[in-house]
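Just one protein chain is left out here, and the rest sit where they should.
Take a look at subunit A:
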Amino acid sequence: MLDDTLLSNRLPPAPGVGYKPQHFAQILEHAQPVEWLEIHAENYMGDGGRPLAQLRHLSEQFPISVHGVGLSIGGEGPLDPDHLARLKHLIGWLNPASFSEHLAWSTHDSHFLNDLLPLPYTNATLARICEHIDQVQETVGRQMLLENPSSYLAFEESTWSEPDFLREIARRTGCGLLLDVNNVFVSATNLDFSPQGYIDAYPLEKVGEIHLGGHDEDEDDHGHPLLIDSHGREVVDPVWALLDYVLERSGPKSVLIEWDTDVPDWPILRAEADRAQAALDRVPV
């Protein structure tokens, strides 16, 4: 269990965007860029060069959120000590406003699969994840936020609902949560549950950050809609509506626009952040 004094999420309750190097110049030249930026931790684990120089520069002007995509917190094996050390180093020198990772696994037998893979929600998974989160928080010396996944299938063996599972992880480890509203919508569509019901059951008081992103539409073998979390387009209207539903209940939060493939020109990304600002402006104070 993490000491309360290390609770250190310092992101402003305002819109941010996922940082892409092609936007570097525009972000610095723009009169009103965004309130904060998020980076993928693994892209800044080289020894030097332009990526780290840009990050140092941006961190002087913007709160930075470090979002890991490679720790494999849900992995059956132990956490990779080298990767944990790299994370500790990055968080140590950057002192970011927030640090988050995923409820997922991505490494098996030292193979990194470059995807966020799903977990059964069982007592055994719960115990393992809590142990890993304890280890991460102790190593990097601060609280982390844990993000809910996009689900394309369910495990027969699961005995916990996802909101209850996340609530229990947060209770046992003292970690915070990152609520990806698009992921909730994608999972709810794919697995036929109510996204509002998910939010009603979800511990919103633990949320340190919200993610929004675009998804692709497909269907499964039986013609059932199958949404795929692609981060390659605008956020759809039903997801914006679900954000309103969340913010009405949670109050203002830090809202991130994720756009990782087919990255648009800066003004299009900025317009999505404006839309998030409008949603935040509607929240009763």
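As a convention for this text, a residue touches a chain if its C-beta (ideal position, glycine included) is under 8 Å from a C-beta of that chain, and two chains touch if they have at least 3 such contacts; residues count from 1.
The definition used in the following text is that contacts and distances are computed from a predicted model.
Can you tell which of "Putative DNA-binding domain-containing protein", "Malonate decarboxylase acyl carrier protein", "NADH-quinone oxidoreductase subunit J" or "Na(+)/H(+) antiporter subunit D MhnD" UniProt lists for the chain that's not drawn?
Looking only at the record, the undisplayed chain corresponds to "Putative DNA-binding domain-containing protein".
For the chain not shown, which residue from A:D109, A:D237 or A:D281 touches it across the whole complex?
A:D109
In the complete assembly, which of A:A85, A:A127, A:I228 or A:A271 touches the absent chain?
Missing-chain contact among the listed residues: A:I228.
Which one touches the absent chain: A:D47, A:E60, A:D237 or A:D281?
Touching the chain that is not displayed is residue A:D47.
Considering the whole complex rather than only what is displayed, give the residues of subunit A touching the chain that is not shown.
42-43, 45-53, 69-72, 75-76, 80, 82-83, 86, 105-115, 117-118, 120, 152-157, 190-192, 218, 220-222, 224, 226, 228
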